[in-house]
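Here the complex is missing a single protein chain, while all its other protein chains stay put.
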Amino acid sequence: MNPIRDLWQSISRRDPLSTDKGKSELVFLNVWLHIHPNKVRPEGLKVKHTWYLGFITFFLFLVLVTTGIALMFYYRPYPQPAYQDMKDLQFVVFMGGFLRNMHRWAAHGMVICVFLHMCRVFYTGSYKRPRQFNWVIGVVLLLLTLGLSFTGYLLPWDQLAFWAITVGTNIGSYAPLVGARVRELLLGGHMVGEEALIRFYVLHVAVLPSLLVLLTMVHFWRIRKDGGLSRPVWKLKPQKAANLVHIGEPEPEPALAAVAAAPDKTYGLMEVVTGRPIFETVAPEEDEETVFSYPYAFFREGIALVVTVVTVMAVSLFWNAPLEEMANPAKTPNPAKAPWYFLGLQELVSHSALFGGVIVPALVVLALVGIPYLDSNPSRRPADRKWAIWIFTVFVIVNIVLIIVGTFFRGPGWSFVPPWVHVTAGAE
Amino acid sequence: MDRKLPQFFFALSLIALALLLAAIWQSSHPSWKLYQREYYKLESQGEPNAAAKAAIMDTSLEIHQELLPGLQRVDRCTTCHLGVEDPTMKDAPEPYRYHPNLAPHSPARFGCTVCHGGQGLATDKENAHGNVAFWEEPLLPKDYVRASCGRCHKEGDIPGVPELTEGRRLFETQGCHGCHKLNGTGGSIGPDLTAEGASQRSPEWLESHFLNPNAVSPNSPMPNFHFTKEQARALTFYMLSLTNEHMATYYASASLIPSSGYGRQLFTEKNCIACHSIGGVGAKEGPDLLGVAKEHSSEWLDEQLVNPQQVYPGSIMPAYDLDANARKALIAFMSNATAEDAQAILAQRGKPLTPEEAAIEAGKQDFHRFGCAGCHGVNLQGGVPNPNAQGGEVPSLLHVSDDYTKDEVIGIISDGKQPPLADPHKPPPPLYMPTWKTVLSQEDIQRIADYLWSIQPKKEAW
Partner (left out) sequence: MKRRSFLSWGAAGFGSLCAGVGVSLAAVLRFLTPSVFYEPPQSFKIGDPADFPYGPPTFLADEKIYIFRDREKGFAAASAVCTHLGCTVKFFQTDHHFHCPCHGSIYASDGKVLHGPAPKPLQWFEITLTRDGQLRVNKDRPVAAGYRLMVKA
């Protein structure tokens, strides 16, 4: 009789982790962990393949949810109080400034990471059959992330927020037929005001996060169903898998035999149906080398989580989130800029409104969604897909260059001003 | 690598913990706590009794704030400036020094920033004093704090701040309205000045701007009015008082201070000297008013001003319709008025004007009040530079009858005029004649024309 052990076992409901059964049950019997398979292919855990960008994006989202909920306690979505609450967070609320910093920097980080994650998936060809639809969900998640960041941008109600949203929503209003309507619907008026603030607030704290959570669940579930974590299949040599290092484990145990002999197997097919599957089987083959999720995958994920949190905390400790004067509709800063991730579009809009505000963003979204269906090349080997890689790289570079130009090289009147030249605003 | 994963995980967790503790430490050590500890140390030094000393040192450290919904402010200045209301701190070092002469502007009702500027919500020195990016009202330099009196006291004479009265007078008489909007009226050539005091203009900037507009804002079309240093300072005071804040009832009720200066103005306007004398100077129909405030209480005098018959049945003094502030001001004036004042008021009266003279005088006042004088000169001399206009400057009006008939001038005032270009390839001149018919009535325009004609040199008959 050991009540403490009984208590622990009633919670954990598994064998000790030193046994393979325990490792299995840790995943299988735990509602939070069972999105993982019991065993994973070791190549999918390689840092140099995935860079853990999907995990990091998700962990940043967790940071955003936690800090965001905390900030909601001190936020009133009405112009003057909203701004005063920012000042209170900075000056009187315990850790208020730190939490706001974390929220702001994690939000920027998430936009960057979700983009980098998309690039990684493209370069490794991980969107290909059978993962086409998960790529589409990923594109929607990217748009939701941008939407979350954009709606959050307005909430401090300072000059930066007010004019970025004014400019940003005007870029959208160039869309033919519906643009002006959508803007009116979003702002609850024709200009950014208290109506817009409450609408952006509801979108930011309720609508968009719920959608994001929902689609993230589908995104993860599909990874599992479509064959698990991405891995560089083109590099695999059949024999290499057998040489994997076994860490922290005793010498090879007769595990396989034990599993095979397990008499109390609890899973089974509900029914056997006829018909051929649309997609090929994606579960690991019997003879493929796999490792237990615990500890191999979990420790790596844990490290990614802690690295993410540590980075966000370190940045927040030393750099304050920006806060300018209270929003003043009568005073336009020169130049007024959209949030940085829309500055590429603003740059294009400054040349042609129709081109930058409508055609390019529509084509980009359509092209991104269409990639897995347009790219009929079945190979994932980079050498076999030079053209695809070239085109995508050009897209990424143009995107980055436009954002850099819009952010650092545009001065008063949207004139070209290198960042090292200091320009004073013209005389009034 | 794989072998080291747990160690790595542990090390990173420790770093996370350390960063968290650092953030907590940072948040629990704000600078205002140091100031409060220092203050209580200072305060306890003055206490002879050990128990009282200990009680002071035990005061909990917390943020002090004045909630000022009527001023739409929250001022936390007293978190560090703890001695402002404690006379024993009158020689203490800043930020603890006593603020003398606060009454009736108690901090609980007025806070600090409405007069001093700065960022009331902030709790560290740099931010609170407002000399940081993105705060538009930094602390006003000591010499200019009195300009803030004009935020509430918007009318009449403000005792102790002659600069404001003078600044307002200059603004009304030098034609500033011609180019600048203030509270919705005025021209559109220059910037709107309704909230000039709320933007990040330093008093130094404003002062040098008034002395020479082009020195601080190059290419400004604003003419150099050749103000004296004192006048530039007076205008600066006035500008600093323009913040376009909504003052709630209580603060707005003090718009006019019942000062003796205002009383004197009323005394002159209401022509009291026609019946009363002061120290023997003036008319003898009514009683002499020298020392009247010593003989009677101010309540009695107030009653007398409301209803003379009630106090003195059969008094011939009419009941003037004076509001409470005006009565207070008159009483304030009477309590220190002397024979010299009466002399000056008599001299000011002059001889009455004929209806024609009165109309021309009204035209002259309109000329100044609506801002014609701003460009055409207080003495109609013109001469304000206007690049690329023919002649290069705003025309003088001293000889306007040489070039135009009176009806033509009325037409130009009514509909405005773009000055003809000297060089058609250059940009149009910055100054132009605005349309006045939307602002002025036909009679006003006629009177201004009459005024202009009244000073034209008489033409020789040929």
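Before moving on, here are some points about what is shown:
The first chain written gets the first letter, and so on, giving A and B; residue counts start at 1 in each chain.
Here is the rule we go by: a residue touches a chain if its C-beta (ideal position, glycine included) is under 8 Å from a C-beta of that chain, and two chains touch if they have at least 3 such contacts.
Computed from a predicted structure; not experimentally measured.
Per the touch definition above, the residue from B:A108, B:A274 or B:I316 contacting the chain not shown is B:A108. When the full complex is taken into account, the listed residue touching the unshown chain is B:T88, out of B:S31, B:Q72 or B:T88.
The chain not shown here is touched by just one of A:L33, A:V65 or A:M95, and that residue is A:M95. Of the listed positions B:L17, B:V132 or B:A358, the one in contact with the omitted chain in the full complex is B:L17.
The omitted chain makes contact with chain B at the following residues, 3, 6-7, 9-10, 12-14, 16-17, 20-21, 23-24, 62-63, 65, 67, 76, 85-88, 106, 108.
Listed by residue number, the positions of chain A touching the unshown chain are 17-18, 70, 73, 88, 92-96, 99, 247-250, 295, 299, 302, 306.
In this text, only the chains that are shown with their structure count from here on.
Note for the complex: chain B touches chain A at residues 2-3, 5-6, 8-9, 12-13, 15-16, 19-20, 22-24, 26-28, 63, 72, 74, 76, 119, 121-124, 127, 133-136, 191, 217-220. Only residues 80, 84, 87-88, 91-92, 94-98, 158-159, 245, 247-248, 295-296, 299-300, 302-303, 306-307, 309-310, 313-314, 316-317, 323-325, 427-428 of chain A touch chain B when the two sit together in their complex.
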